[in-house]
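All protein chains but one are shown in place.
Up next is chain A:
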Amino acid sequence: MHADADRVATALQRLLDLALAWEAPGGIRALSGVADAMRGMPGLVSGLRPSSPEPPEPDEVAALLAGLSPAATALLRHVDAHGGEGTTGSARRTVSPERAASPAEELISRRLLVPRDGDTVVLPGEVGLALRGGRTTTEPVDEVPGLATSARDAALVARTAAGAAFDVVRRVELLLDHWSVQPPSVLRSGGLAVRDLKAVARELHVDEAGAALIVEVAQSAGLIAEGNEPDGTPVWLPTEEFDVWSGRPTSERWARLVGGWLSSSRVPSLVGTRDPAGKSWNALAPELSSGLAEEARRLALRVLAELPDGEVLAVGTGTASLVQRVDWMRPRRPAIFADLVTAALGEAAVLGISGAGGLPPSGRRIAEDDLPGAAAAIDPQLPRPVEHVLLQADLTAVAPGPLETEVARRLHLLADVESRGGATVYRFSSGSLRRGFDAGWSALEVRDFLTAVSQTPVPQPLEFLVDDVARTFGSVRVGHAEAFLRADDEAALAALVHDPKARTLGLRLLAPTVAISTSPLDVLLPRLRELGAAPVVEAADGTVRVSRPDLQRARSRRGRRPAGAVEARRAAQVQAVATAIRVGDRAETSRPASATTTTPSGALAALRDAIEAGTTVVIGYVDNHGASGERVVDPRRLDGGRLSAFDHRADDVREFAVHRITGVRTA
């Protein structure tokens, strides 16, 4: 082994304890299954390759190796470095050292590579050992790879992490608020469309990878799920959990998100990249998961947690060194594991678990899987919710921190958000204030709210704006009516409106000379006449329409046919009648001659016979209208409950439903 002797002894003892190796008479041997299971792994374990049945002495091997050409040595080292197996291609298997033409043949002839089945050659264990100078690996394996670190103030680490944590919670909330109103549809393959992901990225001021992470984390935490729009389109919707989640303090919300991320098998880092088939991965696609993801995250955090406070991963080289360490700890993971670990580190930074490359106390709790502890640890670091905003003369309101939910909700109604982050900038405009009035606020309420919520006096321009909007709000009123009534005679109109008999017409006086009715004109008009009024109808342009209705007439039909058509048609009819009569005659003539089969099975048998014989039969048939009749047919095919037959009367092939055939007899 390329390792310290004591450590080797410890490791061996451990293997013996685990019964993965046993003390054979010839020395310690691995269980036969172990060697097979580890075959094909590059680099590290090729020392465990089985030796030849009768291995030559190490000296001999060394001598053979010394006698090789440089090209052959290089090839041998390459095979060794890549798992001790290779394919030979065109190299001949049996060749003497003198006649070897290529490096591969040279090696085979000296039995430094041994042909196995097919065109595979293997490197015998003793050759590999000799090649590496008597050791199992070229690199030392007992040294734990170090981490590249640098010093960083622990307070800064905590602040950076808290900032990121706050950001991610805010973004998830923003995203789901947005999706509550405009949910994106679920792709047929189950994911989120690239276009929708781009929209998310724009909305949240992040890049697409960041957007994918937010979306995936929200899903892992159970805050979004597939739902349906009223019209049945499947869409991504916030779950009911989201409502509960929104009401919790930021730190708990964060812990929930992180917990979801930590134990999920999703791989958000793949979003936007292409799978081996060249199809790009969509966020939320069901296949976007890996059984290794969770282990990669936990391992990455565990290693990170080993760093003492005040020490963080170095910028640039730190991540690579951590990946190397994890690789040493878990040598038998597939190559994607390293990518997963790298991604996990990046995601941990975005989610505020780590900050500036180190773990703050909250992150350490996460690494220990203590979510409530983590929430408690990060809580003091997060911005306190504020209840007040600063109102300014340029019609903006600035909340210098996260606003209390209730205040935020109200402010949201009255103003538009202009900028988000640690603080929120709102802008008042006539449009946004009108929204408030639409929701039932009065100018007084708006002003009271602003006074209550503002730390500073309400600026005069804002007061003017509120008054301006209040003044014009509702100055035009719109309603629904089926008809209107106009009269110059105010008294007559008033009398009509107040007439108890007119109550059902739904009349309402808008002005002394104008009333509206909820009854349509065609109901209103006769009723008004009954009530003794003599109304005239006004057209849309205000002109009076004469009450006498136009006499109604249909257009006379004018059909012109070419002269010969009538004769031709008649001739065809005559022909058809003649044919029908003749067929009828035949049916008549054949009737007494043969017995009619009326049982369904008999009918089917008779039809099959007729098909085989190619004869003509008469069938009793009930048509679509329930009328029964007889047809003279030549059956052609019978399947699926349908008979296909040449109908003599129609002079064409027709289909008949078998269950409607009442009887069959030969013609």
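Rule of thumb we're sticking to: a contact is a pair of C-beta atoms (placed from the backbone, for glycine too) under 8 Å apart; a residue touches a chain by one contact, two chains touch by 3 or more; residues count from 1.
We adopt the following convention: contacts and distances are computed from a predicted model.
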item: Listed names "Chaperone protein HscA", "DNA 3'-5' helicase", "Sulfate transport system permease protein CysW" or "ATP synthase subunit a", matching UniProt entry of the absent chain; value: "DNA 3'-5' helicase"
item: Among A:Thr160, A:Gln219 or A:Ser517, residue touching the chain not depicted; value: A:Thr160
item: Residue among A:Pro331, A:Gly422 or A:Gly629 that touches the chain left out of view; value: A:Gly422
item: Which of A:Gly310, A:Pro400, A:Gly584 or A:Gly602 contacts the chain that the document leaves out; value: A:Pro400
item: Chain A residues touching the omitted chain (full complex); value: 156, 159-164, 166-167, 205-207, 210, 349-350, 380-384, 390, 392-396, 398, 400-401, 419-423, 425, 456, 459-461, 464, 468, 472
